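Worksheet for the structure shown next.
Omission of a single protein chain aside, the complex is shown with its protein chains in their original locations.
On to chain A.
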């Protein structure tokens, strides 16, 4: 139960790894077939993204060419310059960064505090409340949508960043609390105990013991939260009516509403929206995969 990170057999290195010298001819062929199949599925899954990028570099006649062509000729990198001038890209980027940054901060901070309470502090109502928390995971968000909208309208929060960020500070969602709590339970209580004997406060235990051990699950939550906020469509659609408050995901939609759709600029803008999360995802990739293997996602 006191699994530390090093003990978990992580992906490639763990398990039965045959030495290269010991490979038979048929083993080599199996492996080759496996790579071919992996790459084929990969290509199929990535195809919409590839097509998106390819379109973003084409000129207008080539977009409507039939049969369609994959390789842009010529490569029009200038489409990207045009795209960011066709809609207020930097304003939308700023709005998206504010929403995503605040919501992610709120989620990670409050989810880890709440999870700490559920995993490391004992109180009589704990089990009941945790069961309630779990049951809210099964609650379709659509039921609360309208009254929440009414509430935020009454508070005068429409067309501010508040509706999209403030709720994140209230635990950040049952799923994330659940994930972190499952992980905290795997950490040995001896560390906490020792700190308490030394007179540390529980807040300090959370900050100096629990958090440093939780980098991987925190990375998972951060990536999930950034993605869901960056890509959120319905939230901004409902709360951001004024053009200057739009996020990138919402802005893309209005990009299309011109006299006719200029697909290459639209796809350039879509690619630009994807790039920041792509960079984050690749940067956090190792932690992310590791964290998913460690957290409650493993089904325990």
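The rule we apply is simple: a residue touches a chain if its C-beta (ideal position, glycine included) is under 8 Å from a C-beta of that chain, and two chains touch if they have at least 3 such contacts; residues count from 1.
Here is the rule we go by: contacts and distances are computed from a predicted model.
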Q) Quick one: the chain not pictured, UniProt calls it what, "Sugar ABC transporter permease", "Aspartyl/glutamyl-tRNA(Asn/Gln) amidotransferase subunit B", "Cytochrome bo(3) ubiquinol oxidase subunit 4" or "Imidazole glycerol phosphate synthase subunit HisF"? A) "Sugar ABC transporter permease"
Q) Of A:25, A:71 or A:143, which sits in contact with the chain we cannot see? A) A:143
Q | Positions on chain A where the hidden chain makes contact | A | 1, 9, 11-12, 14-17, 31, 34-35, 37-38, 41-42, 45-46, 48-49, 51-52, 55, 63-68, 110, 113-114, 116-118, 121-126, 129, 132-133, 136-151, 153, 167, 169-171, 174, 177, 185, 189, 202, 227, 230-231, 233-234, 237-238, 248-250, 252-253, 256, 263, 266-267, 270-271, 273-274, 277-278, 281-282, 285-286, 289, 292-293, 295, 297-300
